[in-house]
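Note that this complex is displayed minus one protein chain, with the remaining chains in position.
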Amino acid sequence: MNTLGNKLRVTVFGQSHAPAIGCVIDGLPAGFAPDMERLAAFMARRAPGQNAWSTNRRESDAPEVLSGLVDGKTCGAPVSAVIRNSGQHSSDYSGLKRTPRPSHADYTALIKYGENYDIRGGGQFSGRLTAPLCLAGAFALQILEQKGITVAAHIGKIADVVDAPPDFAQVSREELTALLARPFPVFQEDSGVKMRQAIEKARMDCDSVGGVVRCFAVGLPAGIGEPMFGGVENRLAAALFGIPAVRGVSFGTGFAAAGMRGSEHNDPFAVEDGKITVRTNHAGGVLGGITSGLPLVVNAAFKPTASIAKEQDTVDLQTRANTRITIHGRHDPCIVPRAVPVVEAVTALTLLDMIMED
Amino acid sequence: MNTLGNKLRVTVFGQSHAPAIGCVIDGLPAGFAPDMERLAAFMARRAPGQNAWSTNRRESDAPEVLSGLVDGKTCGAPVSAVIRNSGQHSSDYSGLKRTPRPSHADYTALIKYGENYDIRGGGQFSGRLTAPLCLAGAFALQILEQKGITVAAHIGKIADVVDAPPDFAQVSREELTALLARPFPVFQEDSGVKMRQAIEKARMDCDSVGGVVRCFAVGLPAGIGEPMFGGVENRLAAALFGIPAVRGVSFGTGFAAAGMRGSEHNDPFAVEDGKITVRTNHAGGVLGGITSGLPLVVNAAFKPTASIAKEQDTVDLQTRANTRITIHGRHDPCIVPRAVPVVEAVTALTLLDMIMED
Amino acid sequence: MNTLGNKLRVTVFGQSHAPAIGCVIDGLPAGFAPDMERLAAFMARRAPGQNAWSTNRRESDAPEVLSGLVDGKTCGAPVSAVIRNSGQHSSDYSGLKRTPRPSHADYTALIKYGENYDIRGGGQFSGRLTAPLCLAGAFALQILEQKGITVAAHIGKIADVVDAPPDFAQVSREELTALLARPFPVFQEDSGVKMRQAIEKARMDCDSVGGVVRCFAVGLPAGIGEPMFGGVENRLAAALFGIPAVRGVSFGTGFAAAGMRGSEHNDPFAVEDGKITVRTNHAGGVLGGITSGLPLVVNAAFKPTASIAKEQDTVDLQTRANTRITIHGRHDPCIVPRAVPVVEAVTALTLLDMIMED
Partner (left out) sequence: MNTLGNKLRVTVFGQSHAPAIGCVIDGLPAGFAPDMERLAAFMARRAPGQNAWSTNRRESDAPEVLSGLVDGKTCGAPVSAVIRNSGQHSSDYSGLKRTPRPSHADYTALIKYGENYDIRGGGQFSGRLTAPLCLAGAFALQILEQKGITVAAHIGKIADVVDAPPDFAQVSREELTALLARPFPVFQEDSGVKMRQAIEKARMDCDSVGGVVRCFAVGLPAGIGEPMFGGVENRLAAALFGIPAVRGVSFGTGFAAAGMRGSEHNDPFAVEDGKITVRTNHAGGVLGGITSGLPLVVNAAFKPTASIAKEQDTVDLQTRANTRITIHGRHDPCIVPRAVPVVEAVTALTLLDMIMED
């Protein structure tokens, strides 16, 4: 369903072309004063239409907080907020119920909900629903920060361009803070240039590209997470697959671990300045589902945007004949840059929830 | 925690060297008569000591069913079963509380549970706890089969050896049934030979190797799964990360999708014999968290076994000095072959739960 | 927390004096066309200021639906709705943080949330939060009705005046429909007259009175409910205690069963027109947590309104001295008549959730 979390619980609602989208955040500690300017700045990182590498569709994402804040502070009641939808071109989407877009949730949603499914703008499966997730995540990020925990993600890969991250065992708060300040969040500037070129090339080709977002959390206490099905991996994976277009979630070295030997993948413990640390951090900060206190590293693979301008094969559900479709509307040739704050938001919400449960 | 599922709920208990391990399976439909011989055969696929490529440690994994079955049929009450532990060499594990094994849950468990943590044989984090998961999964697999759904996994990769799967859009019940009958579950015999060589080589080197298990489900109805956080991906990922050593979970083409273009990754719909199908199935049978009715494809990456015979660097938690450790005991140089039925079990439990919820 | 249900899930938000209150209803079947006029009529039964026996404070409870409905039908996405707050007299509530009102949640909320608790109008503990519950319940009631299930409650008791219900084994849809049409929902008109007199007398005395609401559901299928902690009683009780001022929940003959003998309380089965029924229905339609198909009978005891005009003893939390308090503002001398639709709403939501889970 549309609810994430146990003790800190976010419920997301809305469709792309409904009157509004929004969320309810239940369980925030009372007395927290969110910095609303930083919240707006965080949400702006996800907003479209702000730069060359995303769709030129604009959203007015100013949320109205309806409850839960008194004099700028949380009061213990759920924080609820709505973001009005406006400026949608619903006519763009007519006919899609008959000829489903390849690799889009349209098709399965039509099977599940039937004729009444709200297909306009991708309905409840629209990437627009990640705006309230970012709103909720902004609260969690600020609270984590007060606890000395920094969460930040970089674009690990777009098309075949890779951005090399810092050593997982050494990644520092300073590096993450610097990363958060960059408009295009990569560690190596030239990777960013090549990634934007790859996106631009895909756009020119009426096509799209995918990528990987890698998220770090430093400052996490050791011992967070429950065994077997209650571990950090279980919880983060369940949450991150809630972001549209995510196709894989891994931790630390991830799928590459499958090709490694134990002697290579094992992270030797070491004492440094009297503190226990590791020489490498292939584990990504989690052992047996429980945090080790080392930097948490989680990777999310995003598929290329399904809505491409190129003509594609599909079927006519009415005549049950093969046909072709050209998708109109304004779509990102690569969702990955805008997905970075969404991954940070969902990671922060899940980590804060688990810390509060502990 | 140690419970999986909503409507079909499995609770696992035990430690490697406790008197017993076991599980409680709540929510099974009444009147189901499990084939106990097939259940035993399924559990035997996971059991150690049966062939060259696994540890020579033997388990007597005959479960005793304590409740829930009357005259061989489920009666509506929870099915509970225990498997006695015996033949453990607890002395092998003395000293580990002081010098944690690299990349093992020992370290984080000691932080979480303190001195009282049962470290013998990996305690509650031992791979032995997957035996009750297989027991529960055997029920789910048989029930799914009665519904026309077949779940089977192959070894997709060990070390750098890959087993090419059938076309994701075309994989058939017959191919899966044949796969299930093989002692070493790969589609291409020569891949299996090379994989076993890689395992043997790692053992000779006192080392270990990782791999990937790829699980298929054919015959699934379309429309299973809820949006956002209730999708098939969220639920399967949360469940599969409960298996020790899993480092990544992906669907269909998975992380490779990150490097693809939309025109390449999108699965064009097509009409075949009057039925709607797809030309490719990069999506792995799930769109927007909801099944499309096509073969489900889920991949789980396993790290190399952390317990290797080679001497390794670690720390002495008491003196807080660097030291070295040599791990004794009998450990699989590659957990992947024995993990195959575990992945099938967990996938089946989750899919059946979601079907029952629908 | 502020969420009710598993498969049908209602999240309530807002405080009495926040910009708005509202709810998110997740899990409604797609394609349901709510009758919005009947929904408004149902919500009006709860609204204050409409008649002699409730507070003369008025609410404008017209909800704005923000999502989930397209062309008047549910589309599968969560239905969200907000009700703006207006016309509150927040000044009435100044000083309450220092001198807590006896038997009011003010005191415990201050302990839990501290200085930041929104005490105006009872904050998130205000009876006003039952408006969104009624909104959600109106959806559930209409869907249940389509399934042939009628839910209706009467005022079983106010002060010492009792309204005798029909025979629990015989209560019919027709009786319930007639009950629903009455402005003051009692079976016996003279009980209603005496109840209103008791309320009026309490008001004259600057005091308040409590009562009992008894809710019936006829047409329920047999077999709904899970054993032990998943039964109809567990679920309904957990839900009904979410209504402010509820102090007890019982089923059928309820607490009176404690004084009865088995031979008197047992409901003998009987065959009538070839159908199995019972001669009495002390059980209230539930045995072992599972519906029997007979009328469901659930009773909820409401305490007298805590906010009375009479001067009362309390303490000054700042000086830690005894003091006295006179509560201003407009409060119902008896909440019970307005609680009737709330009990129906919560009962309907829970029953529909359980039916959908089955």
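To keep things simple, chains are lettered A, B and C as they appear, and every chain counts its residues starting from 1.
By our rule, a residue touches a chain if its C-beta (ideal position, glycine included) is under 8 Å from a C-beta of that chain, and two chains touch if they have at least 3 such contacts.
Worth saying up front: this structure is predicted, and the values here are computed from it rather than measured.
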| item | value |
| --- | --- |
| Chain not shown: contacting residue from C:G22, C:P48, C:P165 or C:G231 | C:G231 |
| Omitted-chain contact residue, chosen from C:L141, C:V212, C:L296 or C:L352 | C:V212 |
| Chain C residues touching the omitted chain (full complex) | 1-4, 12, 100, 102-105, 107-109, 111-112, 124-125, 129, 157-160, 202, 205, 207-212, 222-223, 225-231, 233-235, 237-239, 241-242, 244, 246-255, 257-271, 274, 276, 278-279, 282-283, 286-293, 299, 301-308, 310, 312-315, 317, 320-322 |
| Missing-partner contacts on chain A, residue numbers | 6-7, 76-77, 227, 357 |
| Touching residues (missing chain, whole complex) on chain B | 1-3, 9, 11-15, 18-22, 24, 26-27, 30-31, 64-68, 70, 73-80, 82, 109, 112-118, 123-124 |
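The rule we apply is simple: only the chains that are shown with their structure count from here on.
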| item | value |
| --- | --- |
| Chain A on chain B, rotation in degrees - Cα superposition, rounded to nearest 5 | 180 |
| Chain nearest the global centroid, as defined over all protein CA atoms shown | A |
| Maximum centroid distance from chain C, chain identifier (CA atoms) | B |
| Whole-Å gap separating chain B and chain C, where each centre is the average of the chain's CA atoms | 46 |
| Chain A and chain B, separation of their C-alpha mean positions in angstrom | 27 |
| Touching two or more other chains - residues of chain A | 1-3, 12, 109, 112, 124 |
